[in-house]
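Yeah, one chain of the complex is gone here, protein chain that is, but the others are all in their spots.
This part shows subunit A:
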Amino acid sequence: MNDLFVYTLRLGDDALIAAQRTAEWIAAAPQLEEDVALGNIGLDQLGQARSLLQYAGQVEGADRSEDDLAYFRDERDFLNLQLCELPNGDFAHAMARLLYFATYQHLLYEELRGCADEMLAGVAGKAVKEVAYHVDHATQWVLRLGDGTEESHRRMQAGLDALWPYTAEMFESDDLVRRLAVAVDPSTLQAEWERRVMAVIDESTCSRPVASYQHSGGRTGRHTEHLGYLLAELQHVARSHPGATW
């Protein structure tokens, strides 16, 4: 398979699966303002996914659209991070995931917007502004919850800890990213990511999560059990009517 196709698919799948989870919060958020904010964030993620999947289809040259790629691939063909597919927990869990993921995306898109591939650079240039807002939103909430009440502190700590074992996967390097000139080698982002995330965690009065077993496999299509269910829901109407347009 074409390296650029696979690389673009990785980024697109991250955004798509993250959007699907974020959208689950709409009409279930702690307050109306947050329904609006999470709706915004989910829409940004979905918009990034659409641009990236459209481009992936174009790069592949097999005439697959964004919808072909989103609705007619099976779980072993999805290349997203496991962090994105984990089921939603409480609101602190959601903000921990957003802090981890959006900080990573922000660093990644900042690099990618200067890359030689015009399309990827364009998508990254737009997305970097969006994810800067996501980082800010997550940061504000991690501070409020970490330094709010006893209960919110406990929940914030639990969210940060529960997702920590899924963070190293973001920074895994492999032959593909080293071979593909336009790709950002994610291992180069890790130190700055840790610096930024730890600064927020410290200010929130939570403790830094301790080093732990780290999950891996999303980039090669090995996922948690949860992705199958997420895709079953996402894909079922489209697959029930093959060839239909909507």
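Please note the rule applied: contacts are C-beta pairs under 8 Å (C-beta built on N, C-alpha and C of every residue); 3 or more make two chains touch, one makes a residue touch a chain; residues count from 1.
Going forward, contacts and distances are computed from a predicted model.
Peer 1: For the chain that's not shown, choose its UniProt protein name out of "Ring-1,2-phenylacetyl-CoA epoxidase subunit PaaA", "NADH-quinone oxidoreductase subunit H", "Quaternary amine transport ATP-binding protein" or "Mn/Zn ABC transporter ATPase".
Peer 2: Result for the unshown chain: "Ring-1,2-phenylacetyl-CoA epoxidase subunit PaaA".
Peer 1: Can you tell me which of A:49, A:84, A:170 or A:189 touches the chain that was removed from the display?
Peer 2: Counting the whole complex, the residue in contact with the absent chain is A:49.
Peer 1: If I consider the whole complex, including the chain that's not displayed, which of A:90, A:111, A:161 or A:194 touches that chain?
Peer 2: Answer from the full complex: A:90 touches the omitted chain.
Peer 1: Taking the full complex into account, find the residue in A:28, A:62, A:181 or A:199 that is in contact with the omitted chain.
Peer 2: A:28
Peer 1: List every residue of subunit A that touches the chain not included in the displayed model.
Peer 2: Subunit A touches the chain not shown through residues 16, 20, 23-24, 26-36, 39-40, 42-43, 46-47, 49-50, 53, 66-67, 70-71, 90-91, 143-145, 147-149, 151-152, 155, 233-234, 236-238, 241, 243-246.
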